[in-house]
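Our next item is subunit A:
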Amino acid sequence: MDKKIIKQLAEIVGVEHVSDDPIELMVHSRDASPIFGEIPSVVIRPGNTSEVSAILKFANENKICVLPRAAGSVTWGASVPNKKGLMVIQMSRMNRVLDVDEDAMVATVEAGCTWSRLERTINPRGWKVAIMPHGAGMIAGVGANVALNGYSMASGGNGMQGDHVTGLEVVLPTGSVVRTGSWAMKGCKPFNSKIGSPGEITRLFLRSGNIYGVITKVALRIYAIPPAKDYLMHSFKSISALVRAAYKIQKYELSSGFQMITKEIVGTTGWPIPIENMIWGSVEGCSPGVVDEKMKMWRQIVESEGGTEVDQTVARIFGAELEDNRIHRYTWANEAYFPGGGRFQILGSVPINRIEEFLEITYGIAIKHGLHCFGLCQFERNSAHMFTVMPYYEKDPEQRQKTLDVGTEAIKAIADAGICLSVLDGVYSPSYDYLDPQTFKLTKSIQKTLDPNNIMQVPWEIGGKTR
Partner candidate 1 sequence: MTLNIKQYEENICYCSRCGNCYGEAALEPSSTCFLRDYYGWESFGPRGRLNMCRHLMDGTLQYTNELVERIYSDLLCGACSSFCVLPIPHFDIFRAMRKDAVEAGLKLPKEIERIVASLDKAGNVFGAPKDNRAKWATELALPDKGDLVYFPGCYSSYTDQETAISTIKVLRAAGLDPAILGTEESCCGNPLLLSGHANKAEAFIKENARKLMATGAKTVVASCAECFRTLKVEYPKIVPDFKVNVLHTSQLMAQLVQENRLHYKWPTAEGRAAIVTYHDPCQLGRLEGLGVYDQPRKVIQSVPGTNFIEMPRNQKLARCCGAGGLVKNTNDGMATNIAVEVLHEANSTGAMTFITSCPRCKKNFKDGVKKDPMRLLHLKIVDLNEFIAMHLVDA
Partner candidate 2 sequence: MNKKIIKQLAEIVGVQHVSDDPIELMVHSRDASPLFEEFPVVVVRPGTAQEVSEVLGVANKNNIRVITKTGATTPWGASVPRQKGLMIIQMGRMNRVLDIDENAMVVTVEAGCTWTRLERTINPRGWRVGVMPHSCGMSSGVAGNITAGSGTSQYSAKFGLQIDNIMGLEVVLPNGSIIKTGSGAIDGAKQFDKNSGTPADITGLFWGSAGMFGILTQVTLRMYAMPVVTQYQLHAFETPSAAQRMIYRVQKNDIASGLFFFSRESVATTGWPLPIAHLVTGSIEGSNQTEVDGKAETYRTIARDEGGQEIKDIGAVLGAIYTDKLMRYTFGNETYFPGGGRFCLNTAFPIMRLEEYLSRTAVMGKKHGINPFGVVFIAKNTLYGLQYFPYYEREPEQRRKALAAGAEAMEANAAAGMGSWCMAGILAPAFYSRMNKNTFAFIESIKKAVDPNNIMVAPWEN
(Lines give C-alpha, C1' and ligand atoms only; values in the text may rest on other atoms or scores of the structure.)
Protein backbone atom coordinates (compact mmCIF):
# COMPACT_ATOMS: atom_id res chain seq x y z
CA MET A 1 0.00 0.00 0.00
CA ASP A 2 1.14 3.51 -0.83
CA LYS A 3 3.20 4.86 2.10
CA LYS A 4 1.32 8.12 2.02
CA ILE A 5 -1.88 6.21 2.77
CA ILE A 6 -0.28 4.36 5.66
CA LYS A 7 0.84 7.71 7.04
CA GLN A 8 -2.65 9.15 6.82
CA LEU A 9 -4.13 6.09 8.51
CA ALA A 10 -1.55 6.41 11.25
CA GLU A 11 -2.76 9.94 11.82
CA ILE A 12 -6.20 8.55 12.58
CA VAL A 13 -5.34 5.68 14.95
CA GLY A 14 -1.73 6.25 15.95
CA VAL A 15 1.30 4.78 14.24
CA GLU A 16 1.43 1.73 16.57
CA HIS A 17 -2.02 0.65 15.38
CA VAL A 18 -1.40 0.43 11.65
CA SER A 19 0.61 -2.28 10.01
CA ASP A 20 1.71 -3.11 6.49
CA ASP A 21 4.32 -5.53 7.76
CA PRO A 22 4.33 -8.47 5.33
CA ILE A 23 4.16 -11.09 8.04
CA GLU A 24 1.32 -9.38 9.87
CA LEU A 25 -0.51 -9.11 6.56
CA MET A 26 0.07 -12.75 5.74
CA VAL A 27 -1.43 -14.08 8.94
CA HIS A 28 -4.57 -12.13 8.18
CA SER A 29 -5.17 -14.18 5.10
CA ARG A 30 -6.53 -17.08 7.14
CA ASP A 31 -9.31 -17.57 9.61
CA ALA A 32 -10.68 -20.75 11.14
CA SER A 33 -11.87 -22.04 7.78
CA PRO A 34 -10.07 -24.10 5.19
CA ILE A 35 -9.70 -21.05 2.96
CA PHE A 36 -6.43 -19.38 2.13
CA GLY A 37 -7.64 -15.92 1.33
CA GLU A 38 -5.94 -13.00 -0.30
CA ILE A 39 -3.32 -11.16 1.66
CA PRO A 40 -4.56 -7.72 2.72
CA SER A 41 -2.61 -4.55 2.06
CA VAL A 42 -2.93 -3.05 5.52
CA VAL A 43 -4.26 -3.95 8.94
CA ILE A 44 -5.56 -1.17 11.15
CA ARG A 45 -6.76 -1.24 14.75
CA PRO A 46 -9.15 1.56 15.74
CA GLY A 47 -9.72 2.29 19.42
CA ASN A 48 -13.13 3.97 19.28
CA THR A 49 -16.10 4.69 17.08
CA SER A 50 -14.91 8.03 15.74
CA GLU A 51 -11.71 6.40 14.57
CA VAL A 52 -13.75 3.76 12.76
CA SER A 53 -15.82 6.50 11.18
CA ALA A 54 -12.72 8.40 10.08
CA ILE A 55 -11.22 5.21 8.63
CA LEU A 56 -14.30 4.47 6.58
CA LYS A 57 -14.54 8.05 5.31
CA PHE A 58 -10.92 7.78 4.31
CA ALA A 59 -11.51 4.43 2.62
CA ASN A 60 -14.34 6.01 0.64
CA GLU A 61 -12.18 8.92 -0.48
CA ASN A 62 -9.37 6.65 -1.53
CA LYS A 63 -11.48 3.81 -2.88
CA ILE A 64 -9.99 1.20 -0.56
CA CYS A 65 -12.06 -1.88 0.19
CA VAL A 66 -12.38 -2.90 3.82
CA LEU A 67 -13.13 -5.98 5.88
CA PRO A 68 -13.80 -5.79 9.60
CA ARG A 69 -12.63 -8.65 11.76
CA ALA A 70 -12.04 -9.43 15.41
CA ALA A 71 -10.85 -12.88 16.30
CA GLY A 72 -11.17 -14.37 12.87
CA SER A 73 -12.76 -17.44 14.41
CA VAL A 74 -15.36 -17.95 11.72
CA THR A 75 -15.28 -21.42 10.25
CA TRP A 76 -16.45 -20.71 6.75
CA GLY A 77 -14.15 -17.98 5.58
CA ALA A 78 -16.09 -14.82 6.25
CA SER A 79 -13.10 -13.15 7.88
CA VAL A 80 -10.55 -13.42 5.08
CA PRO A 81 -10.10 -11.03 2.19
CA ASN A 82 -11.64 -12.36 -0.99
CA LYS A 83 -9.75 -10.01 -3.29
CA LYS A 84 -6.50 -8.11 -3.36
CA GLY A 85 -5.75 -4.70 -1.93
CA LEU A 86 -8.05 -4.87 1.13
CA MET A 87 -7.73 -3.06 4.43
CA VAL A 88 -8.54 -5.27 7.39
CA ILE A 89 -10.07 -3.35 10.31
CA GLN A 90 -9.07 -5.23 13.42
CA MET A 91 -11.71 -4.62 16.11
CA SER A 92 -10.03 -6.26 19.08
CA ARG A 93 -8.83 -3.03 20.68
CA MET A 94 -12.46 -1.98 21.16
CA ASN A 95 -13.07 -4.56 23.82
CA ARG A 96 -14.61 -2.89 26.83
CA VAL A 97 -17.80 -3.66 28.68
CA LEU A 98 -19.42 -0.22 28.65
CA ASP A 99 -22.48 -0.62 30.80
CA VAL A 100 -24.40 -3.27 32.73
CA ASP A 101 -27.97 -2.06 33.21
CA GLU A 102 -29.63 -4.48 35.57
CA ASP A 103 -32.95 -2.64 35.51
CA ALA A 104 -33.24 -3.01 31.77
CA MET A 105 -31.43 -6.38 31.91
CA VAL A 106 -29.01 -5.27 29.18
CA ALA A 107 -25.24 -5.14 28.89
CA THR A 108 -23.56 -2.82 26.39
CA VAL A 109 -20.14 -3.71 25.02
CA GLU A 110 -17.76 -2.62 22.34
CA ALA A 111 -17.79 -4.91 19.32
CA GLY A 112 -14.41 -6.46 19.99
CA CYS A 113 -15.24 -7.40 23.57
CA THR A 114 -14.86 -11.14 23.97
CA TRP A 115 -17.58 -13.38 25.30
CA SER A 116 -15.30 -14.43 28.10
CA ARG A 117 -14.73 -10.89 29.23
CA LEU A 118 -18.44 -10.12 29.13
CA GLU A 119 -19.45 -13.24 31.00
CA ARG A 120 -16.78 -12.76 33.61
CA THR A 121 -18.07 -9.26 34.22
CA ILE A 122 -21.70 -10.19 34.63
CA ASN A 123 -21.57 -13.72 36.09
CA PRO A 124 -20.49 -12.55 39.56
CA ARG A 125 -23.58 -10.32 39.62
CA GLY A 126 -25.81 -13.28 38.87
CA TRP A 127 -26.32 -12.70 35.14
CA LYS A 128 -25.39 -14.48 31.96
CA VAL A 129 -25.92 -14.10 28.21
CA ALA A 130 -28.38 -16.36 26.43
CA ILE A 131 -26.22 -17.56 23.56
CA MET A 132 -22.64 -18.15 24.49
CA PRO A 133 -21.12 -19.15 21.15
CA HIS A 134 -20.21 -22.74 21.09
CA GLY A 135 -16.58 -22.30 20.30
CA ALA A 136 -13.89 -19.66 20.71
CA GLY A 137 -15.57 -17.84 23.56
CA MET A 138 -12.21 -16.71 24.75
CA ILE A 139 -11.29 -14.73 21.71
CA ALA A 140 -14.41 -14.25 19.62
CA GLY A 141 -15.80 -10.76 19.65
CA VAL A 142 -19.40 -10.14 20.55
CA GLY A 143 -19.86 -7.95 17.51
CA ALA A 144 -18.83 -10.68 15.15
CA ASN A 145 -21.24 -13.27 16.48
CA VAL A 146 -23.99 -10.69 16.29
CA ALA A 147 -22.98 -9.75 12.76
CA LEU A 148 -23.19 -13.39 11.79
CA ASN A 149 -26.27 -14.07 13.92
CA GLY A 150 -24.75 -17.05 15.60
CA TYR A 151 -26.25 -19.86 17.56
CA SER A 152 -25.06 -22.38 20.10
CA MET A 153 -26.44 -25.37 21.87
CA ALA A 154 -28.27 -22.96 24.13
CA SER A 155 -30.34 -22.07 21.09
CA GLY A 156 -32.70 -24.95 21.86
CA GLY A 157 -34.72 -22.77 24.15
CA ASN A 158 -33.13 -19.44 23.43
CA GLY A 159 -33.09 -18.87 19.70
CA MET A 160 -30.32 -17.07 17.88
CA GLN A 161 -27.87 -14.41 18.94
CA GLY A 162 -29.81 -11.77 17.06
CA ASP A 163 -32.88 -12.44 19.18
CA HIS A 164 -31.02 -11.03 22.16
CA VAL A 165 -29.61 -7.88 20.63
CA THR A 166 -31.38 -4.82 21.98
CA GLY A 167 -29.44 -2.24 20.02
CA LEU A 168 -26.39 -1.58 17.89
CA GLU A 169 -24.08 1.25 17.12
CA VAL A 170 -22.91 0.87 13.55
CA VAL A 171 -20.64 2.92 11.36
CA LEU A 172 -22.10 2.89 7.87
CA PRO A 173 -19.76 2.54 4.91
CA THR A 174 -19.85 6.29 4.32
CA GLY A 175 -18.65 6.92 7.87
CA SER A 176 -22.03 7.90 9.31
CA VAL A 177 -22.57 6.61 12.84
CA VAL A 178 -26.06 5.25 13.45
CA ARG A 179 -27.73 3.72 16.45
CA THR A 180 -30.57 1.28 16.16
CA GLY A 181 -33.57 0.42 18.27
CA SER A 182 -34.45 2.53 21.28
CA TRP A 183 -30.87 3.80 21.16
CA ALA A 184 -31.83 5.80 18.10
CA MET A 185 -33.95 8.06 20.26
CA LYS A 186 -32.24 10.97 21.99
CA GLY A 187 -31.80 10.25 25.67
CA CYS A 188 -32.95 6.64 25.35
CA LYS A 189 -30.82 3.75 26.41
CA PRO A 190 -30.43 0.68 24.19
CA PHE A 191 -32.94 -1.54 25.96
CA ASN A 192 -35.10 -2.66 23.04
CA SER A 193 -34.37 -3.19 19.36
CA LYS A 194 -37.96 -3.22 18.13
CA ILE A 195 -38.81 0.36 18.94
CA GLY A 196 -37.24 3.67 18.17
CA SER A 197 -37.52 3.63 14.41
CA PRO A 198 -39.79 2.38 11.69
CA GLY A 199 -38.44 -0.97 10.64
CA GLU A 200 -36.36 -3.12 12.99
CA ILE A 201 -33.14 -2.02 11.36
CA THR A 202 -31.00 -3.80 13.91
CA ARG A 203 -31.72 -6.99 12.06
CA LEU A 204 -30.22 -5.64 8.84
CA PHE A 205 -26.84 -6.04 10.45
CA LEU A 206 -27.35 -9.65 11.45
CA ARG A 207 -26.24 -12.51 9.23
CA SER A 208 -23.67 -10.80 7.00
CA GLY A 209 -23.15 -7.78 9.12
CA ASN A 210 -20.11 -6.67 7.16
CA ILE A 211 -21.93 -5.62 4.08
CA TYR A 212 -23.86 -2.71 5.49
CA GLY A 213 -21.33 -1.32 7.92
CA VAL A 214 -19.00 -1.93 10.84
CA ILE A 215 -20.65 -2.75 14.16
CA THR A 216 -18.88 -0.81 16.90
CA LYS A 217 -21.13 -1.38 19.92
CA VAL A 218 -23.61 -4.04 20.89
CA ALA A 219 -26.34 -3.97 23.53
CA LEU A 220 -27.27 -7.48 24.54
CA ARG A 221 -29.95 -8.90 26.82
CA ILE A 222 -28.65 -10.47 29.98
CA TYR A 223 -30.53 -13.09 31.92
CA ALA A 224 -30.54 -14.18 35.51
CA ILE A 225 -28.46 -17.26 36.09
CA PRO A 226 -31.28 -19.72 36.64
CA PRO A 227 -31.90 -20.82 40.20
CA ALA A 228 -32.09 -24.41 39.04
CA LYS A 229 -30.56 -26.29 36.15
CA ASP A 230 -29.77 -29.86 35.28
CA TYR A 231 -28.64 -31.91 32.32
CA LEU A 232 -29.55 -35.13 30.69
CA MET A 233 -28.35 -37.23 27.85
CA HIS A 234 -29.93 -40.08 25.95
CA SER A 235 -28.71 -42.49 23.35
CA PHE A 236 -30.70 -43.88 20.45
CA LYS A 237 -30.04 -46.74 18.16
CA SER A 238 -32.04 -45.12 15.40
CA ILE A 239 -31.84 -41.53 14.24
CA SER A 240 -35.52 -41.50 13.28
CA ALA A 241 -36.50 -42.26 16.85
CA LEU A 242 -34.10 -39.58 18.08
CA VAL A 243 -35.62 -37.06 15.71
CA ARG A 244 -39.17 -37.86 16.85
CA ALA A 245 -38.16 -37.40 20.47
CA ALA A 246 -36.34 -34.16 19.71
CA TYR A 247 -39.38 -32.78 17.92
CA LYS A 248 -41.61 -33.35 20.92
CA ILE A 249 -39.05 -31.85 23.29
CA GLN A 250 -38.99 -28.71 21.17
CA LYS A 251 -42.75 -28.69 20.66
CA TYR A 252 -43.29 -28.67 24.41
CA GLU A 253 -40.46 -26.17 24.91
CA LEU A 254 -38.65 -28.20 27.53
CA SER A 255 -35.08 -27.42 26.51
CA SER A 256 -32.77 -24.61 27.28
CA GLY A 257 -29.68 -26.11 25.69
CA PHE A 258 -30.16 -28.93 23.25
CA GLN A 259 -27.97 -30.68 20.76
CA MET A 260 -27.60 -33.91 18.89
CA ILE A 261 -24.28 -35.63 18.31
CA THR A 262 -23.94 -38.54 15.97
CA LYS A 263 -22.25 -41.76 16.91
CA GLU A 264 -19.32 -40.85 14.69
CA ILE A 265 -18.40 -38.03 17.02
CA VAL A 266 -19.09 -40.03 20.13
CA GLY A 267 -16.70 -42.62 18.80
CA THR A 268 -13.86 -40.14 18.78
CA THR A 269 -14.40 -38.67 22.23
CA GLY A 270 -13.30 -41.57 24.35
CA TRP A 271 -16.12 -40.97 26.80
CA PRO A 272 -17.47 -43.91 28.80
CA ILE A 273 -20.76 -44.05 26.92
CA PRO A 274 -22.20 -46.28 24.22
CA ILE A 275 -21.19 -45.42 20.69
CA GLU A 276 -24.61 -44.37 19.60
CA ASN A 277 -26.44 -41.25 18.43
CA MET A 278 -27.00 -38.96 21.38
CA ILE A 279 -29.09 -36.04 22.42
CA TRP A 280 -27.90 -33.82 25.19
CA GLY A 281 -29.94 -31.14 26.84
CA SER A 282 -30.04 -28.70 29.69
CA VAL A 283 -33.23 -27.79 31.51
CA GLU A 284 -33.64 -24.59 33.47
CA GLY A 285 -36.27 -23.40 35.86
CA CYS A 286 -37.11 -21.13 38.76
CA SER A 287 -36.83 -23.98 41.25
CA PRO A 288 -35.46 -27.54 41.42
CA GLY A 289 -39.02 -28.87 41.51
CA VAL A 290 -39.87 -27.18 38.22
CA VAL A 291 -36.70 -28.52 36.63
CA ASP A 292 -37.50 -32.01 37.89
CA GLU A 293 -40.95 -31.87 36.37
CA LYS A 294 -39.64 -30.74 33.00
CA MET A 295 -37.04 -33.50 33.06
CA LYS A 296 -39.73 -36.00 33.94
CA MET A 297 -41.63 -35.09 30.81
CA TRP A 298 -38.41 -35.11 28.80
CA ARG A 299 -37.62 -38.62 30.01
CA GLN A 300 -41.15 -39.81 29.25
CA ILE A 301 -40.88 -38.51 25.70
CA VAL A 302 -37.47 -40.00 25.11
CA GLU A 303 -38.25 -43.35 26.63
CA SER A 304 -41.44 -43.62 24.60
CA GLU A 305 -39.25 -43.36 21.49
CA GLY A 306 -36.88 -46.04 22.72
CA GLY A 307 -34.08 -43.80 23.97
CA THR A 308 -31.85 -44.92 26.80
CA GLU A 309 -30.57 -42.54 29.42
CA VAL A 310 -26.84 -42.13 29.70
CA ASP A 311 -25.23 -41.76 33.10
CA GLN A 312 -26.17 -38.26 34.20
CA THR A 313 -22.64 -37.57 35.39
CA VAL A 314 -21.47 -37.51 31.78
CA ALA A 315 -24.33 -35.21 30.86
CA ARG A 316 -23.40 -32.90 33.71
CA ILE A 317 -19.72 -32.87 32.82
CA PHE A 318 -20.61 -32.11 29.24
CA GLY A 319 -22.80 -29.29 30.51
CA ALA A 320 -20.11 -27.91 32.70
CA GLU A 321 -17.62 -27.91 29.85
CA LEU A 322 -19.89 -26.62 27.16
CA GLU A 323 -22.43 -24.35 28.73
CA ASP A 324 -21.19 -23.28 32.07
CA ASN A 325 -17.47 -23.25 31.74
CA ARG A 326 -16.52 -19.88 33.09
CA ILE A 327 -13.19 -20.13 31.36
CA HIS A 328 -14.91 -21.01 28.12
CA ARG A 329 -12.05 -22.96 26.76
CA TYR A 330 -14.29 -25.06 24.62
CA THR A 331 -13.78 -24.57 20.94
CA TRP A 332 -14.84 -26.49 17.91
CA ALA A 333 -11.29 -27.76 17.91
CA ASN A 334 -12.51 -30.07 20.64
CA GLU A 335 -14.88 -31.37 18.05
CA ALA A 336 -12.32 -31.78 15.33
CA TYR A 337 -11.46 -34.97 17.18
CA PHE A 338 -9.08 -35.55 14.40
CA PRO A 339 -5.41 -34.77 14.51
CA GLY A 340 -4.31 -32.48 11.75
CA GLY A 341 -6.75 -29.74 12.38
CA GLY A 342 -8.50 -29.00 9.11
CA ARG A 343 -12.26 -29.22 8.84
CA PHE A 344 -14.88 -28.37 6.27
CA GLN A 345 -18.27 -27.75 7.84
CA ILE A 346 -21.39 -28.22 5.80
CA LEU A 347 -24.07 -26.10 7.39
CA GLY A 348 -27.77 -26.16 6.76
CA SER A 349 -30.95 -25.24 8.62
CA VAL A 350 -33.81 -27.67 8.53
CA PRO A 351 -37.11 -28.28 10.24
CA ILE A 352 -36.51 -31.05 12.74
CA ASN A 353 -38.09 -33.73 10.57
CA ARG A 354 -35.46 -33.30 7.88
CA ILE A 355 -32.42 -34.01 10.06
CA GLU A 356 -32.05 -37.52 8.72
CA GLU A 357 -32.34 -36.36 5.16
CA PHE A 358 -29.56 -33.82 5.70
CA LEU A 359 -27.31 -36.44 7.21
CA GLU A 360 -28.07 -38.94 4.46
CA ILE A 361 -27.26 -36.51 1.68
CA THR A 362 -24.07 -35.16 3.20
CA TYR A 363 -22.78 -38.48 4.51
CA GLY A 364 -23.62 -40.08 1.21
CA ILE A 365 -21.49 -37.64 -0.72
CA ALA A 366 -18.58 -37.80 1.71
CA ILE A 367 -18.55 -41.57 1.77
CA LYS A 368 -18.85 -41.70 -2.02
CA HIS A 369 -15.54 -39.85 -2.22
CA GLY A 370 -13.94 -41.93 0.52
CA LEU A 371 -13.95 -39.13 3.06
CA HIS A 372 -14.53 -39.35 6.76
CA CYS A 373 -17.33 -37.22 8.22
CA PHE A 374 -19.42 -36.73 11.33
CA GLY A 375 -22.53 -34.80 12.07
CA LEU A 376 -24.15 -32.89 14.83
CA CYS A 377 -26.89 -30.38 15.19
CA GLN A 378 -27.93 -27.61 17.48
CA PHE A 379 -31.62 -27.27 17.94
CA GLU A 380 -33.00 -23.80 17.84
CA ARG A 381 -36.66 -23.54 18.73
CA ASN A 382 -38.38 -25.01 15.66
CA SER A 383 -35.25 -25.64 13.61
CA ALA A 384 -32.21 -27.82 13.63
CA HIS A 385 -28.94 -26.18 12.60
CA MET A 386 -26.98 -28.99 11.09
CA PHE A 387 -23.25 -29.45 10.86
CA THR A 388 -21.66 -32.22 8.87
CA VAL A 389 -17.96 -31.89 9.43
CA MET A 390 -15.35 -33.34 7.09
CA PRO A 391 -11.87 -33.29 8.61
CA TYR A 392 -8.61 -33.42 6.69
CA TYR A 393 -4.90 -33.09 7.23
CA GLU A 394 -3.91 -29.48 6.86
CA LYS A 395 -0.50 -30.60 5.67
CA ASP A 396 -1.91 -32.62 2.81
CA PRO A 397 -2.88 -30.16 0.04
CA GLU A 398 -4.41 -32.85 -2.07
CA GLN A 399 -6.63 -34.06 0.73
CA ARG A 400 -7.51 -30.47 1.51
CA GLN A 401 -8.49 -29.70 -2.06
CA LYS A 402 -10.49 -32.90 -2.32
CA THR A 403 -12.34 -32.01 0.87
CA LEU A 404 -13.17 -28.55 -0.42
CA ASP A 405 -14.47 -29.96 -3.69
CA VAL A 406 -16.54 -32.61 -1.98
CA GLY A 407 -17.83 -30.01 0.46
CA THR A 408 -18.93 -27.78 -2.38
CA GLU A 409 -20.67 -30.72 -4.04
CA ALA A 410 -22.47 -31.42 -0.79
CA ILE A 411 -23.58 -27.80 -0.45
CA LYS A 412 -25.09 -27.94 -3.91
CA ALA A 413 -26.75 -31.27 -3.15
CA ILE A 414 -28.48 -30.03 -0.03
CA ALA A 415 -29.52 -26.81 -1.76
CA ASP A 416 -30.95 -28.88 -4.61
CA ALA A 417 -32.94 -30.82 -2.05
CA GLY A 418 -34.60 -27.55 -0.99
CA ILE A 419 -32.73 -27.34 2.26
CA CYS A 420 -31.94 -23.86 3.40
CA LEU A 421 -28.29 -23.01 3.59
CA SER A 422 -27.51 -21.32 6.88
CA VAL A 423 -24.70 -19.27 5.55
CA LEU A 424 -24.18 -17.45 2.32
CA ASP A 425 -20.55 -16.44 2.23
CA GLY A 426 -17.03 -17.74 2.26
CA VAL A 427 -17.03 -21.34 1.11
CA TYR A 428 -20.79 -21.01 0.80
CA SER A 429 -20.79 -18.51 -2.00
CA PRO A 430 -22.26 -21.12 -4.42
CA SER A 431 -25.44 -20.63 -2.42
CA TYR A 432 -26.06 -17.35 -4.25
CA ASP A 433 -27.11 -19.46 -7.21
CA TYR A 434 -30.03 -20.58 -5.09
CA LEU A 435 -31.07 -17.23 -3.75
CA ASP A 436 -34.27 -15.78 -5.18
CA PRO A 437 -33.07 -13.16 -7.67
CA GLN A 438 -35.51 -10.45 -6.55
CA THR A 439 -34.47 -10.81 -2.93
CA PHE A 440 -30.84 -10.70 -3.97
CA LYS A 441 -31.52 -7.59 -5.98
CA LEU A 442 -33.08 -5.93 -2.95
CA THR A 443 -30.08 -6.81 -0.78
CA LYS A 444 -27.73 -5.37 -3.37
CA SER A 445 -29.77 -2.24 -3.89
CA ILE A 446 -29.73 -1.48 -0.16
CA GLN A 447 -26.00 -2.16 -0.14
CA LYS A 448 -25.46 0.14 -3.09
CA THR A 449 -27.34 2.93 -1.37
CA LEU A 450 -25.39 2.62 1.84
CA ASP A 451 -22.06 1.93 0.20
CA PRO A 452 -22.00 3.94 -3.02
CA ASN A 453 -18.27 3.49 -3.41
CA ASN A 454 -18.52 -0.22 -2.77
CA ILE A 455 -15.83 -0.30 -0.14
CA MET A 456 -17.20 -3.08 2.07
CA GLN A 457 -16.21 -6.61 1.16
CA VAL A 458 -19.32 -8.41 0.06
CA PRO A 459 -19.76 -12.17 0.27
CA TRP A 460 -21.05 -12.58 -3.24
CA GLU A 461 -17.78 -11.45 -4.77
CA ILE A 462 -14.91 -13.86 -5.09
CA GLY A 463 -11.61 -12.64 -6.47
CA GLY A 464 -13.31 -9.44 -7.52
CA LYS A 465 -15.86 -11.36 -9.57
CA THR A 466 -19.52 -10.89 -8.68
CA ARG A 467 -21.96 -13.77 -8.80
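A quick word on the picks: all candidates are chains of the complex that A comes from, given by their letters.
In the analysis below, contacts are C-beta pairs under 8 Å (C-beta built on N, C-alpha and C of every residue); 3 or more make two chains touch, one makes a residue touch a chain; residues count from 1.
As the structure is a computational prediction, the values presented were derived from the model and not from experiment.
The candidate from 1 or 2 that touches subunit A somewhere in this complex is 2.
In the complex of the two chains, the subunit A residues touching candidate 2 come out as 101, 103-106, 149, 151, 160, 162-163, 166, 172, 176-180, 182-189, 191-192, 194-209, 211-212, 221, 223-224, 226-227, 247, 250-254, 284-287, 289-290, 293-294, 296-297, 349, 351-354, 380-383, 415-425, 431, 434-436, 438-439, 441-443, 445-446, 448-450, 459-460.
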